[in-house]
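Presenting chain A:
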Amino acid sequence: MDNLGYLFAAFAVIWAVVFGYILVLMNRQKKLKRDIEKLETDIRQN
Partner candidate 1 sequence: MVTKAPALSDGPIISVKGLTRTFNDFLALRGIDIDIGAGEKVAVLGPNGAGKTTLLKVLSSAITSSSGEVTIRSTRLKDKDPEVRRYIGVVSHQTFLYQELTAYENFTFYCRMYDVSDREERIREIIDRIGMMPRLHDRVSNLSRGMQQRLSIGRALLHRPEILLLDEPDTGLDWHALSSLWDIINREDGINRTILFTTHNLSRACTLSNRVVIMNKGKIVHDIAGSGLDAGNIEEIYSRLTGGIE
Partner candidate 2 sequence: MNKSHITKMVLLVLTTISFMAALYLIFFYVPTELSMGVVQRIFYFHVPVAWIALLSYVVIFVSSIMYLRKRSKTWDTVAIAAAEIGFIFTTAFLVTGSIWAKPAWGVWWTWSPRLTSALVLWFIYVAYLTIRAYTQGDDRKARFSSAVAIIGFIDIPIVILSISLWRTQHPSALIFEGGLTPPMLLTLQICILAFTLLYVLILIQSIQINRSILKVRDLRRLKEMNEG
Partner candidate 3 sequence: MNYFRKVSAIVWKDALSEMRTREIVFSVLVFALLVLVIFNFAFGADETAMNSIAPGILWVTFAFAGVLSLNRSFVQEKENGCFEALTLCPVGRDAIYVGKMLSSLVFMIIIEIITLPVYSFLFNLNVLSFEIIIITLLATIGFAAVGTLFSALAVNTRVREMVLPILFLPVVVPLLICAVNASGDALAGESWGDLFSWLMLIIAYDVVFVVASYLVFEHALEE
């Protein structure tokens, strides 16, 4: 791997980490939004 390859690898790692974490946060939020809505409807019913 010549130097450019290392440069690319380093940047790729950083971008992967950043976007990976943002994706994790986004689907956590989606799941939570679903839970909250379901719970609120349940509570409103009984």
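The rule is short, and it goes like this: a contact is a pair of C-beta atoms (placed from the backbone, for glycine too) under 8 Å apart; a residue touches a chain by one contact, two chains touch by 3 or more; residues count from 1.
How were these candidates chosen? In short, all candidates are chains of the complex that A comes from, given by their letters.
All values reported here derive from a predicted model rather than from experimental measurement.
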For chain A, the touching partner in this complex, picked from 1, 2 or 3, is candidate 2
Within the complex, candidate 2 is touched by chain A residues 1, 3-4, 6-7, 9-11, 13-14, 17-18, 21-22, 25, 28-29, 32-33, 35-36, 39-40, 42-43, 46
